[in-house]
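Apart from one protein chain that is not included, each protein chain of the complex appears where it belongs.
Chain IDs A, B and C follow the sequence of writing; residue 1 opens each chain.
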Amino acid sequence: MGKYAFEFERSLVDLEERLEFLRNEAADGTDETASQVDQLEKQIEKLREITYSNLTPWQIVQLSRHPNRPTTQHYIESIIDDFVELHGDRVFGDDSAIIAGLGRMDGRSVAVIGQQKGRTARERVQRNFGQPHPEGYRKVLRVAKLAEKCNLPLITLVDTQGAFPGTASEERGISQAIAVNLAAFSSLRTPIVTVTIGEGGSGGALGIGVADRVLMLQNSYYSVITPEGCASILFGDSSRAEEAASLLKLTAEDLTGLGVVDGVVSEPLGGANRDPHWTAWELKKTLVAEIDALVVSDSEELVEKRYQKIRSIGVFMTEQGETIGSPLQMPDLVFP
Amino acid sequence: MGKYAFEFERSLVDLEERLEFLRNEAADGTDETASQVDQLEKQIEKLREITYSNLTPWQIVQLSRHPNRPTTQHYIESIIDDFVELHGDRVFGDDSAIIAGLGRMDGRSVAVIGQQKGRTARERVQRNFGQPHPEGYRKVLRVAKLAEKCNLPLITLVDTQGAFPGTASEERGISQAIAVNLAAFSSLRTPIVTVTIGEGGSGGALGIGVADRVLMLQNSYYSVITPEGCASILFGDSSRAEEAASLLKLTAEDLTGLGVVDGVVSEPLGGANRDPHWTAWELKKTLVAEIDALVVSDSEELVEKRYQKIRSIGVFMTEQGETIGSPLQMPDLVFP
Amino acid sequence: MPLSSWFPSKKPQGAGEQKGAAKQVPDGIWSKCASCNKIIYQKELRADLMVCPQCGHHYQMTAAERIELVSDPGSFEEYGAGITSVDPLGFEGTKPYVNTLERAKGRTDLNEAVVYGTASIMDSPVVIGVMDFRFVGASMGSAVGEKITLAAEKAIERKCPLVLFCASGGARMQEGMLSLMQMAKTSAVMERLGRNGIPYISVLTDPTTGGVSASFATLADIVLAEPKALIGFAGPRVIEQTIGQKLPKGFQRSEFLLENGMLDQIVPRSEMRERLGTIIAHLAPPTPVEAPTSGEVS
Partner (left out) sequence: MPLSSWFPSKKPQGAGEQKGAAKQVPDGIWSKCASCNKIIYQKELRADLMVCPQCGHHYQMTAAERIELVSDPGSFEEYGAGITSVDPLGFEGTKPYVNTLERAKGRTDLNEAVVYGTASIMDSPVVIGVMDFRFVGASMGSAVGEKITLAAEKAIERKCPLVLFCASGGARMQEGMLSLMQMAKTSAVMERLGRNGIPYISVLTDPTTGGVSASFATLADIVLAEPKALIGFAGPRVIEQTIGQKLPKGFQRSEFLLENGMLDQIVPRSEMRERLGTIIAHLAPPTPVEAPTSGEVS
C-alpha cells in the first residue's frame, strides 16, 4: 500500500516515493543515480522542513488523527516494563476503549490509563474507536484509586474524539461517570501526569485528564468540541472544520499560552507516525522527569497545588473590572 | 375475606370469628349473649396465650412471613416524619425492592433504609417481593455515605428472603455489591442500628445489616439460609423446613444467646400483624433509645467498637484448644 | 438588592445563542403551548409558575423567577453580580463573541448565565445559585465557572447547604479549552465542598446538557429534576447521527434518568420550595440536636 498522506503532504510523499524508487536503482550501481539520490534527499529534507514547520491548526488536527499515529498501546509497550492490564468497572462491564494497568517505568512502579483507538480496522471497531462508555470511566476511577492507595504515580494518555455519544452511554450515566472522575482526580493523593497523545476531545478526554502536569504531544490537539462539531454549529456546515480549528485555539502552543497546558513533547518532523520509537523515547524522558519532580512533594501539598492550579484556570472580568487570567488577545480586544 | 391464619392458629381464629358473630348479636341486647361474649373472650385470651407464648422456630418463621405483617413502608410512615425517599444507584437503575431516604424521628434527622416486600399483590410484584438486585445495594451504599457525610444516624430495616437469585443479579455483580456494603458499613462514621422486622435472609439481609446495634422483632427470624433451602440440602426435601428451622437457631432468642443479636423488640401477642400501630410504637421507643445512646460517642470510638464487635463474632477452637465465643450447646457436645 | 429589579422586564425573551432542544416561553398575550399545542394565556402561565395549565409542561424560568419561587421573601442577597465574561480567544465565528455577550446582557439585565447569593429556604440558610438559559444558552465559560466556584466556597465559609438550579446548553464554545476546563474547576470545588461535609442539592431543569451535566450538576448529594427536563451529555441530534436512528420518546428526559438511577426525585415546580426546605432541614438541622428525649408515636 502507498503511504497514507494528507493533502498538504502530497508533494512531499510523491518525492519520497520517487526517492525510494531511485534508491533501488542506485543499489544496481550507476554513479548518476547515486548523485540523483543525493540531490533528491536534500530536496526532500528542505520540503519536509517547509511542510511541517508551520503547520496550521487544521493540519495539526489531521496529523493527530493519522491512521498510523502511535496509540496508547504503542507507548505502553515502548516505555512500560511488565505491564499488567486491569479490567472491569466492578459494576457493569469492561470497556475496551480504555486500557488501564500497572507497570514499571525506568524502575519505578506506575499506573497507566489511556484511551486506545486501535491500530487495525478490526481493533478500531473492537475498541469503539477509543470512544469510552461510562464503564470505561468507572474502570479508570477504580485503577486511579488503586494508584492512590499504593502511592503509584498515575500517567494518563488522552486520545479520543470524545465519550461515545450513544444511547447506552446516556442510559448508564456518562455525565455522572465523567463528573465523578473530575472530582476524584482533583483530590487523588498521588502524582498525576496527563499527556494528550492524539485527539483530546472534550469531556471524554478530560474525564481522564485532570492532573498535576498537563502535557501535549506536539501534533496533538485538545478542544472543547471537535472542529467539525464547531463548524456545524457556527456555519451549519461541518466541512468548514478548517476555519473552526483556527478559532478554537486547540493547539499545544495556543493552550500553553492560555495556561491550560504545561508543556509540549516534541515529535519528529512530520509527526509521531514517522518515528513512533523516537516519539516514545521523547515521551518517556519527559514523563520520568515530570514524575521525579512530583514525587518529592508530600501528598497534602500535591493535592493543594493541583487544586489551586485547576481553580485558577479561566479568563474573566471581576466586579472591579479587572481581567483575571491571561487571554491570548491584546487587551484592547477584551470585552467590553 | 376471612382472616389469614396458619395451621397452628386455626382454632384460635375460629373462636375469634365466633366471638365477632356473638358480639354482633349482643349488640341486639340479650343478657345471655353478653355473658357468652364475656366467657368466650376469656377463653380466647387463654388460648392466645397458649398458642403464641411458646412458638416453635417454624411458627416464628411463618409469622415473619405473614401476608399482613407490617412492612418497612409501614414503619417509615408510622415513626418517621417528613420522609423524603431517595432513588437510584447513579450507575444503572433504581431498585424498588429497597426504600431509602431521609426523615426525622423524634425530632432528630435520620437516614432510613429497608427492604420493602409490598403490601398488596401488585406491590409485591413491583417490589420483586423485597428481593434486591445489585442496584439496590448500591443505592444503599450511596445513602449510607450521605448519612455519614451529614452525621445522620442510620436505621436499616431488614425484611427479605435474600438477594434476588436471578441472571441479572449475577451479571451486575450481586456478590460484589453486597461485599462492598459489608466493608463500607463496618467503617461508616455514623451510628447504625439495624432491626430485622420480618425475614432476615442470608447475605441479602446482611447487605444492609452491619451495625452498632443489631435488633430483631420478636417474631422475625435471621438465618444463613432459608429453612426450605436448608431442608433441601440436608434432606433433599424442602418440605421438611420445620425441622430445618429448629436446627438453624434462627430465632431472636437463640441469636441473642449466640451474641449475634443485641436486643429484641416486643410484638403484640400473635404477631405484629395483629397490631401494626402498637408494634411501630415499640420499635420507635427502642430506636430512639438506641440512637440516643450511640450518638454520644465520637465517630472514631464508634467505628472501633463496631469493628471489635464484628471481629469477635464466631465460635471456634484456638490452637491452644480453648473455645472462643459462646456456643449454645454444653461444653461436652463441643467438638472434638 | 430588591428582587423586582431581577424581573425579566418587557424585553422579548430571546432563545439565547444556542438552539437547545428546550422549548421557549411563548410570546404575546396568548399563544399555543409548545408542548401540547393548546391555547395558553401568558397571565395564566405566569400565575401557574410557568407551567402549562393544560399539559403541565414546565417552561424555563429566569434566574429571578426561580429565586423568588424557592427562597424566603426578601432573604436573597446576591454576590458577584458584576463578574462577567471576556473574550480570551478573540473568537469571531459568524459574529464576534463580544457581540454575543453584549446582546445577552441587553436582553436579560444579567451579566452572566448564573446568579448566586445567600438566601433562606423555609427558614434554613443556604447558598443558592441559578442558571438562566436566556444568557447564551446558559453555556459555561470562565465567568460561569468562577461564579459556581464562588458559590461553593461561600457555602463552605457559611457552613450552609448549597442549592444549584442547573440549566445549560453545554460548554461555551467561544472560550475554547478555557470553557472545558471549567468542568474540572467546578468539579474540584464540589469535591472540596463534600470533604467539608456541606450538603449539596442540585435541581436539573430543562435543558441540562453537555459540560454542566458532566460536572457539578451531577455531583450533588441529592439530585432533583423538574418533570420532563432534557438532561444528558450528548445532544439528541448528535446521538441520532451516531446511531443512525431516531431516539425513543422520552429519551434523556427526567423520567428516563430516574429509571436509570441518576436522579433522587422528580419534583413539580409547585412543590419545589417545600421539598427543598424539607431536605435541607434533614441534612442540616437548623438548630443543634437537643438532648435526647424519649419518643412517642406522632
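Everything below uses one rule, namely that a contact is a pair of C-beta atoms (placed from the backbone, for glycine too) under 8 Å apart; a residue touches a chain by one contact, two chains touch by 3 or more.
Remember, predicted model here, so these are calculated numbers, not experimental data.
Shown chains touched by the undisplayed chain in the intact complex: A, B. When the omitted chain is restored, the residue from A:Leu86, A:Ala168, A:Leu269 or A:Ile324 that touches it is A:Leu86. From the set A:Glu16, A:Glu135 or A:Glu199, the residue in touch with the chain omitted from the display is A:Glu135, counting the whole complex.
Only one residue in the set B:Leu12, B:Leu40, B:Leu86 or B:Val180 touches the chain that does not appear here, and it is B:Val180. In the complete complex, the residue from B:Leu15, B:Ala34, B:Leu47 or B:Leu258 that touches the missing chain is B:Leu258. Taking the whole complex into account, chain B touches the unshown chain at residues 163-167, 169-176, 178-180, 182-184, 186-187, 202-203, 206-207, 210, 222-225, 229-230, 233-235, 244, 247-250, 255, 258, 260, 307, 310-311, 313-321, 323-329, 333-336.
In the full complex, chain A contacts the hidden chain through residues 78-79, 81-82, 84-94, 102-109, 135, 139, 146, 149-152, 277, 280-281, 284-285, 288-289, 292, 295.
In this text, only the chains that are shown with their structure count from here on.
Looking at chain A and chain C, the chains that touch each of them are B. Of all chains, B has its CA centroid at the greatest distance from the CA centroid of chain A. Chain B has its Cα centroid 55 Å from the Cα centroid of chain A.
Chain B and chain C have CA centres that are 42 Å apart.
Shared interface positions of chain C, defined as residues touching 2 or more other chains, are 194, 260-262. Shown for chain B are the residues that touch two or more other chains, namely 90-92.
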